[in-house]
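With one protein chain removed, the remaining protein chains of the complex are shown where they sit.
In this document, chain identifiers A and B correspond to the written order of the chains, with residue numbering beginning at 1 in each.
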Amino acid sequence: MVEKRGIGFFLTHAVLILGIAVVGLPIYLTLVGSTVTQQDIIQPPLPLVPGPHLVKNYSDALFSGVNVPVMRMLANSMVMALGIAIGKIVISILSAYAIVYFRFPFRMFAFWTIFITLMLPVEVRIVPTFEVAADLGLLNSYAGLTLPLIASATATFLFRQFFLTVPDELVEAARIDGAGPVRFFKDILLPLSRTNIAALFVILFIFGWNQYLWPLLITTEPEMNTIVVGIKQMLPTADDWGNWPVTMATAMLAMIPPVFVVVVMQRLFVKGLIETEK
Amino acid sequence: MEKRVTFSHKALPYLLVAPQLVITFVFFLWPASQAIWQSLFLPDPFGLSSEFVGLENFRFLFGDRYYLESFTTTAIFSLAVTALSMSSALLLAVMADRVIRGATAYKTLLIWPYAVAPAIAGVMWLFMFNPSIGLIAYYLKFLGYNWNHVLNGGEAMFLVVVAASWKQISYNFLFFLAGLQAIPKSLIEAAAIDGAGRTYRFWTIIFPLLSPTTFFLLVVNIVYAFFETFGIIHTVTAGGPERSTTILVYKIYADGFVGQDLGSSAAQSVILMVVVAILTVVQFRFIERRVHY
Partner (left out) sequence: MAEIKLSDLRKSYGRTEVLHGIDLEVADGEFIVIVGPSGCGKSTLLRMVAGLETVTAGSIEIAGRAVNDVEPKDRDIAMVFQTYALYPHMSVFGNMAYGLKIAGLSKSEIDERVQKAARMLELSELLERKPRQLSGGQRQRVAMGRAIVRDPSAFLFDEPLSNLDAKLRVQMRLEIKQLQRSLGTTSLYVTHDQVEAMTLADRLVVMNAGVAEQIDTPISVYEHPASTFVAGFIGSPAMNFLNATVGSNGASLDLTEGGSIALEAAELAKNGGRDVVAGIRPEHVETASSEKAQLTLHVTAVETLGADTLAHGGVNGPGTGFTVRLAGTAKVQEGDAVPLAIAPGALHLFERDSGRRIADV
């Protein structure tokens, strides 16, 4: 590395700190907004340091909210995020296993069927997908929130890619040791995939937590709203000042789980992010 | 690439792929084919019956000023988001790559907006720019600029672009940083010994070597701006004012759910599927090339 000293060193850090400030500003102001009173907010300017009402605003949000207690929406989000992450991992690892380790008629058909889902994000098939879900009675249900989102070509390809790097000799050794396909999967492939599963879980949890359009369509009752969707209903409208501190507290609460996951599992997160895009 | 060694079992592989295939059929292929089917029909105003109209919905769309406007809006929006978030991320990544001490801390502080949902990002930026209570709107007024994105289309576009770029900086930053760190340090040292200055080194050595990452991110960012920013648009501007921030995805939603114009919404879906298909092919073509780089 060509180390730079003096002015260049100073400039480098200055740019980075400025970058962090810009990136952090919206979140800092949201935090401030969640610790002051409605009065402090509707009479601008907003104070620049957090106020003393943190506990009250957050407990108001959690236990009463605006339409429905945020606690309830957090639980919904958690169910959806976990359901999507786990569901995707399970069905993807199984289908990747079948496609890599078996030769069967319609194998390529299955591969291309999965591949084509890459080209069909929910955003482009909004109305008909909603109709299917409605016909199946999935409105306002956890199944409706998760099932339609758990088919994923990306996760399947990631596992396929990984399986292809597992040496063939391991399968052969396992066969000689007497392990059939189910045992091989359970005893050898699954433990070997641990890191990949964890990395993928981080990415998919965030993906699931941050879903917006689909839960917006599928949930019509406030009790089934996820927090990311529910916050929209808390925003002030033309003839209403809303409740900014509670809304801002809700925004903070909506960020905490995914941000926590990213910061705590940073290495897995980076691995997952880069692997899923290969 | 194929495995040389496989298991032989009659029923098991089908059992293994079944869950994914069932979900793919029910929630992907069937709705997609429904969209194609519906795009050929025109339902009556009461939704009681519909009439086969062939490609009439498409012809109508391409003659529809609002739809064409939405295309332009989407193009402006995605180019602006891509340019803004990629350039700021590249700057930060180059700086972070130079730092030896504290690099991890900077990285941690820069990556977490990735975890923030687009809709939440929208809410936060809205809070700062709200014309009556927003802190930044307040200071702008103080400086003599009357900010009101609720009425001003340009300002609305600016706001959603900034919010969408903000959220995407982390992602671009991570990939740029990984790309930079993959460049052999000896190359840079060699250039330094050859007498190339810092800026010159960047543009003649680092930037060209980074081009695979840059192209890759270009595609990813465009896809992001097209499809994943719905939450931002919906919370910040709801497509307004005067459709100035109605991107294609938002229009499908608005026409299909709010306007109940199913035929047109379906036709728009079909057009968008073609767009996604093209982007996917570009992405895959490109990734193939990246492997050989």
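List of remarks:
Rule of thumb we're sticking to: a contact is a pair of C-beta atoms (placed from the backbone, for glycine too) under 8 Å apart; a residue touches a chain by one contact, two chains touch by 3 or more.
Note that the coordinates shown come from a computational prediction; the quantities given were computed from them, not determined experimentally.
By the touch rule given at the top, the unshown chain touches A in the complete complex.
From the set A:179, A:198 or A:265, the residue in touch with the chain omitted from the display is A:179, counting the whole complex. Touch with the chain omitted from the figure is made, among A:86, A:116, A:170 or A:198, by A:170. Remark: the omitted chain is touched by one listed residue; of A:71, A:116 or A:192 this is A:192. Mapped onto chain A, the footprint of the missing chain covers residues 167, 169-170, 172-179, 183, 187-188, 191-192, 194.
The definition used in the following text is that only the chains that are shown with their structure count from here on.
If you check the complex, the residues on chain A that touch chain B are 1-4, 8, 12-13, 15-16, 19-20, 23-27, 29-30, 33, 41-42, 44-46, 90-92, 94-95, 97-104, 107, 110, 113-114, 116-121, 123-133, 136, 147-148, 150-151, 156, 163-164, 168, 171-172, 180-182, 184, 206, 209-213, 216-217, 228-229, 231-232, 235, 244, 247-248, 251, 254-255, 258-259, 261-263, 266, 269-270, 273-274, 277-278. Per the touch definition, chain B reaches chain A in the complex via residues 1, 3-9, 12-14, 16-17, 19-21, 23-32, 34-35, 38, 88, 91-92, 95-96, 98-100, 106-121, 123-128, 132-135, 137-139, 166, 169-171, 174-175, 178, 185, 188-189, 192, 198, 216, 220, 227-228, 230-231, 234-235, 249, 252-253, 256-257, 262, 265-266, 269, 272-273, 276-277, 280, 287.
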